[in-house]
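Note that this is a trimmed complex: some chains were dropped, and none of the rest were shifted.
Lettered A, B and C in written order, each chain numbered from 1.
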């Protein structure tokens, strides 16, 4: 599998995801945002960080960069796209994913290990997980409060486009285990064709036992599958 | 020519910032506060002397970058 | 222009110092030159009150590659890997504008580290606030924490450890100390010493604005009708630009084009250019109209004294300008050749070809004032507290009081606002005695911790100085690291007061003794004087930041109990020293008497013997005993796990309060498997370490036989309430 990681000024999880991909046997390439062509690849990752400082709205400026036109083209032709954290925010700014990520409900940056439940394990990104599997995973963001309109929310539910939802360690989903105020505890969503996944938690931080747990590994092995 | 642009969240979009600010102010004793919403404000100067043209240019900036049209409204005012 | 006494005073210079300037110049300085002297001769840049004392600190050792004097210290951790680190204060700016003050503090210390060719891998901070009830404390705390997080999170360097303390002595003067740690290759370290004539001096980074121009405001009021417009402005941090600057510098450093590099910190362009020239024994000539400015009509005075952030000065090898510029263009940063090195030994400032100022470099650097300020020794007050005179208290209640106090409350309200995991090498996060950061792509790791004990230092500076070094050393040992070297941030009151100067001199003597004995040299540091207001000075608060090495990281050792029925051993001797303890402070508001004594011999022996146990993988969990004594340490080991402890009362008849709350030094609690007990005991005995078996672990409950029993869940609640309700 070939993967490409897009690097924006201010991306700061680009190395982390590259390390995780290589560990999982992807042949990975980094692509600087000023490039105008993308190498052929099976997976494009938009990493976490603070692209352009997230100074206007998180992900807004990266969403207008040159390389993004290429990402959109690739997405339309079915290439797999994974946006993590800031990457998710960027994907919503480009319109590849619907909805938006507002400030966390307590207006504070949150970094901690939380739990999420896998809601659709029947996709290219999640097929190695069991359905309803509970993962312990790290979040680190200021704007992870997912919001969308009622119609789109209905669609996300009815078409099984919700990838992950925040839950407690037993898998219950309620307000207490919603770290950021996200609508329906949504932690990650797919586009209609399920070739694009945007998620706030960081799977690349969960691939090495010495550092954390390995709950993120299956996301990458699903893609290889 | 100089303009101001105010960007506000659409009515039915949750405003976490406004909400926290509102609660804080009320907790501080200012219970006469009925509602507060937070938005953005830009002061923009463009090299264009025709007001209509200038406004068009500002409008383009809003549409192309400054505003997320899905969740935000905006208003341009000459200053 | 005539320089009045008022102008001199507003520049923070004494009349004698001004006379000295005239002698050195052999003429009267103009205003620009005066501003430059004022920047270079102030306490912050010249260390005029502290230099004599700092010289006594041990700074050498096999592990030291670069001691104090450069942007940061450098130590050797083997295999061509080096660790670069330093701590710095940003106290006054943080009190004025907590968010930006703290943020720019982090930004500044990061530049010190990546300037030397290191990629920053961890951030730490030591923050001290006034009493929680004080009107300003809450907003200062909020602002500082979000400022630290705002900067570190955005640039993408994990903030992994720190300390947060409250004490009324900081009501009007908070402390914000930030430490940065970086990794470099030993043969690729960059220094600030200029070399060679006619080399290009290059300005890179953000544009220059009127940020933080000190003395300028008042002085300019006298000669400028638009004085309101020229008020110094608060420095605003721009972590995004710093991220670009860091990446650009590290990219440029891969190649051999840099002769010398220096970040622009306090006193901006002035101190950076003077420092480079003075170290290289050269002159430097700048053409000020070339400086990229953010505002219109900036004067040479403003340009030279601006403290705008995210800027660097580089001296390049001949012919490397184009290549270097390409890199900075890629990162959208300014890159301008603004001058050259000269043989004049002068700082020459030109503006549109006119010489606006010319000062011999040595007048600014080596000839800067040096004071041997008067100081007096503290007379120790040997008050012994007799527990019989105090209101009776139950152990249980005293423990609750401590665990729920602001100073001992769980800090996750703070640490959850920091990205601790970015870079994916944080093996142990905040919450244990030290944090562990793995060296990228290797199986070795470093441990880092920052510590201070202001109340110990206040009551007996000499012992206090020793104690912090030891506590810091202990914190590294407790996670299995061999302590290598420290950085220190010396936060003190007004040095012109001989008692304060005495606190400084004695604390330093203590630090020196401990560092020497433990082979724990000082490789970098920072002094912050004049902390306090209205003649009320803060407690002496030296902060120690230590770095230790774990040669092969097998598992990150932390303080949480791991199993049921393992044996608990208390290493080190318990005397029951309660004076200056957290027990007396939290329960009786007493803070009299001497701090616990430091026995360096035991400290070293206990620590080194424990390291042997850890290296043999005998230790399941480990915690050093500090503020709050044995019982607090044991409770902390229970709070975040499903395992608690069952502790026996001491066999010898001693006062239980003294036994459990005493703050005797050089002690640790370790958890080991029962089957390893004899092997562990043998090592301890062979090394002549005093130890006691104090009990064993059990499920869910923390218990002292016949005295108290808490469920871990209750302890957790007690420990977490304060921040949630504040």
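The rule is short, and it goes like this: contacts are C-beta pairs under 8 Å (C-beta built on N, C-alpha and C of every residue); 3 or more make two chains touch, one makes a residue touch a chain.
Not measured: the values here are computed from a predicted model.
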item	value
Protein chain multiplicities, whole structure file	A x1, B x2, C x1
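Here, only the chains that are shown with their structure count from here on.
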item	value
Chain A-chain C separation of Cα centroids, rounded to whole Å	36
Distance from chain C to chain B - Cα centre to Cα centre, in angstrom	41
Chain A to chain C touching residues, read off their complex	9-10, 12-13, 15-16, 19-20, 32, 34, 48-50, 52-55, 108-112, 138, 140, 142, 202, 204-205, 208, 210-212
Interfacial residue positions of chain C with respect to chain A in the complex	146, 149-150, 153-156, 238-241, 243-244, 330-332, 412, 415-427, 438, 553, 555-556
Partner chain B, residues of chain A touching it in the complex	56-57, 60-61, 64, 93, 100, 102-107, 145, 147, 149, 181
